[in-house]
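Heads up, one of the protein chains got dropped from this complex, but the rest are sitting where they should.
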Amino acid sequence: MSATERYLKTKGAPSLAELEAVGMLPKLEDLARGACLCIECVEEIPCNPCETSCPNGAIKVGDPITNLPVIDREKCTACGLCIPSCPGLAITMKRVQGDRATIRFPWEYVPVPVVGDEVEMVDRLGNVVCPGKVIGVNAAARNDRTLVVGAEFAAEHVLSVISMKRKRS
Amino acid sequence: MEKHKPVVVVGAGPAGLCAAIELKKAGAPVILLDENDKPGGQLFKQIHKFFGSREHKAGTRGFTIGTSLLDESLKLGIDVRLETEVVGVDPGLRVWAVRQRASSELIEASRLILATGATENALSFPGWTLPGVMTAGCAQTLINVYRVLPGKRVLIIGSGNVGVIVGYQLMQSGAEVVGIVEALPSLGGYGVHTAKLARAGVPFYTGTTVVRAEGVESLERATIAQVDGSFKPIASTERTLDVDTICLAVGLTPSLELSSLAGCRTIYVPELGGRMPLHDEYMRSSVQEVYVVGDTAGVEEASTAMEEGRLAGVHAAWSLGYMSDDDMKERVDETKQRLNALRQGVFGQKRFNAKARIIQESQLR
Partner (left out) sequence: MERTNRVADHVVLGPAPEVEEVCIYLDGKPIPAKKGEPVMSALVAAGVTVFRHTAKGSPRRMFCGIGRCTDCVMKVDGVPGVRTCVTRVRDGMRVERQEGKGSWAEEAADGKA
């Protein structure tokens, strides 16, 4: 982890530099090649549902279960089953096509988003980065009530966007 | 050995339930007592998905694990006595229980397994008694069990996993978390938990403490300030936040009432919440017939509490002749493996070391 930044342990979320330091920031070419699995799990905690949720063996934690997850991009089919499996809500799937980016991310707030919703995409510290649009909401029973929301937004923000702003009722 | 006497388990939370299940499975007579009118302890308030591996039911929400433990205990026909407060234990292992605050009974036990949990710590500062100041667990009970919001704008004191989990759950119930205050220079909870709040825009204030809470008849605002090297607030850094709720998430202390009455020797282990009963590798206290499991034996998590309960249940069943040496050894080994898996990494290693120290100390005495 970057010696100069301690965002995770002072602001609550890792900076891009901290993610890069542990190899958890996707490369732009990966994002352009197709839907790209992103895991932001930079601390050694005892946890491996991401590994066991993957039908293709694309995520490796191994033994001990405190190992950080390692992604095998060749094996990942971007099915997204790992997204709701992560108790830390630390998994997203991102993709860049031309000047648009898409993200699939976990979501556990009401009101439940609806396809077509105009939303505000946020970065890891909750700052609004750009407008976005909900393009999918997956509420499959196997997700055990963690929704997987798809949204699209301007590609230039693909690295900083992590979720969308919660609507206040 | 008098096989007709039951093993009495006190506390029907995750640790006690698992202990009772193991005993019953082995064929030992067991009675599970709990002061509340519903079993499960704090498990049904845990609406988030648990960490761990498949063997620990990782990825499953706490209340779902609670439901499956209750189903299992029901299927096994465990004698669960609710609204039953244990108010005394004597050296002859007689357990004095008061039922529904009305009738009293003495139960002669062959073994006693204490799974009495822990109590949330308070934090005293000017205004801390005002309505609106409460423990994080209190807020969690209100929102997740009774589905009422204690307030709309919440300040959380303490950034450990309890503080950040309850903060996230308050937002899920519609509240706004205006900040999380942490006296230490670094946040305490898992980064994946703090990140859920950070991306929702919740500010974290490290090196900061709450100075006072104010309001006429209930909480209206809180003043926080950065602390110096000796944790004294720096007046020039004070800032005031409009809040109607303060949640204290400043640790838990093992509940020792019954193990003290039973004569169990104690040890001071700050990493696990303070003073707690000594125990060996099978969770047996200094009184050989008394086991201590879960948070009362050192504050950890529901997932470790369940494994400790199983460990004690298996060993108690074996000690009464309900399990063969080989079976016991095998079950103990696999349970220890699962426990060890949960006590690794940057967060777990400290707890692993503390537990090792306790077990070592129990052998010396």
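Think of it as A and B in the order they're written, each chain with its own count starting at 1.
Keep in mind that, in the parts below, contacts are C-beta pairs under 8 Å (C-beta built on N, C-alpha and C of every residue); 3 or more make two chains touch, one makes a residue touch a chain.
The shown structure was predicted, so the numbers you read here are calculated from the model rather than taken from an experiment.
Check B:Val9, B:Leu23, B:Ile143 or B:Val162 against the missing chain and you find that the one touching it is B:Ile143. Note on the undisplayed chain: of the listed residues A:Glu20, A:Glu108 or A:Glu152, the one touching it is A:Glu108. Only one of B:Ile31, B:Met134, B:Val177 or B:Leu342 touches the chain withheld from this view, namely B:Met134.
The missing chain lies against chain A, touching residues 107-112, 145, 147. The chain not shown here touches chain B at positions 35-37, 47, 61, 119-120, 122, 129-135, 137-139, 141-144, 146-150, 172-174, 217-218.
The working rule: only the chains that are shown with their structure count from here on.
By the touch rule above, chain A contacts chain B in their complex via residues 6, 8-14, 40-49, 52-53, 64-66, 85-90, 108-110, 122-127, 144-146, 162-163, 165-166, 168-169. Partner chain A is touched in their complex by these residues of chain B: 48-54, 58-61, 64, 171-172, 174, 176, 180, 185-187, 190-202, 204, 206, 341-348.
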